[in-house]
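One protein chain omitted, others in place.
Here is subunit A:
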Amino acid sequence: MRMSLSQAIMAIATACMGEDRQTWSQAMKAEYHAAAAEGQGLSFAAGCLIAAWREMLGSATGRFVLTSYAVALGIMVPMATIEIGCAVLGFPYLYPDQHGLPGALLVGGSHEALLRPTYLGAIPAMAFIQLMAGAGHLRLAWSLLERDWSSALRWSLWTLAGMTTLVIFMGVFFLDSRQALMQGCVVGIELAILLVIMRRHAELHRFALTEHPG
């Protein structure tokens, strides 16, 4: 148990070391075997993890990787969870006051009897768009961490298009689209963040080429 824990920590530590420190991560990994043979594997691995994190915070590339993970895990994955949850669990957050679809449909209002069949027909399409936007968010987060910029940009634009469609769709049906609009704004902000991250990555790449040409 202790051995596998220390090996797992060591694997995280070596993965956290930047590309420019690969030699050092291999050196730490090799030394880990000597430490483990003397029963010091866990403390050694924990120290290596701290060293890797310190290196990450100290280097521009490391900070870039941390920022990418923070955006993916702190914004994109929660947004995907909300959107997929809205679609699968019956839109509990999509509509104002968290009263779900009846709240948005103004159940009991004078227009309810006239519009209800149309609304019910539109729900599957809205749920589908919402589900696709959530799935798009997950794919966007993955592409961001993979640094596949063309894919990330494509998925970000698709997600934005999906949310825009949803807002327009809800507007056409006279549904209160404030929550959907808010989600659309977050998607727009994500796109702006993605563009900044892409620019930063290009700068870092240029800097690396200047430092180590060829």
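Here, a contact is a pair of C-beta atoms (placed from the backbone, for glycine too) under 8 Å apart; a residue touches a chain by one contact, two chains touch by 3 or more; residues count from 1.
Quick note on the criterion: contacts and distances are computed from a predicted model.
Engineer: Which of "histidine kinase", "HDOD domain-containing protein", "ABC transporter permease" or "PadR family transcriptional regulator" is the UniProt protein name of the chain not shown?
Structural biologist: Missing chain, UniProt protein name: "PadR family transcriptional regulator".
Engineer: Check the options A:I12, A:A46 or A:L191 and report the residue that touches the missing chain.
Structural biologist: Here the residue in touch with the unshown chain is A:A46.
Engineer: Just one of A:R2, A:R54, A:R116 or A:R206 touches the chain that is missing; which is it?
Structural biologist: A:R54
Engineer: State which residues belonging to subunit A touch the missing partner chain.
Structural biologist: 21, 23-24, 26-31, 33-35, 43-51, 54-55, 58
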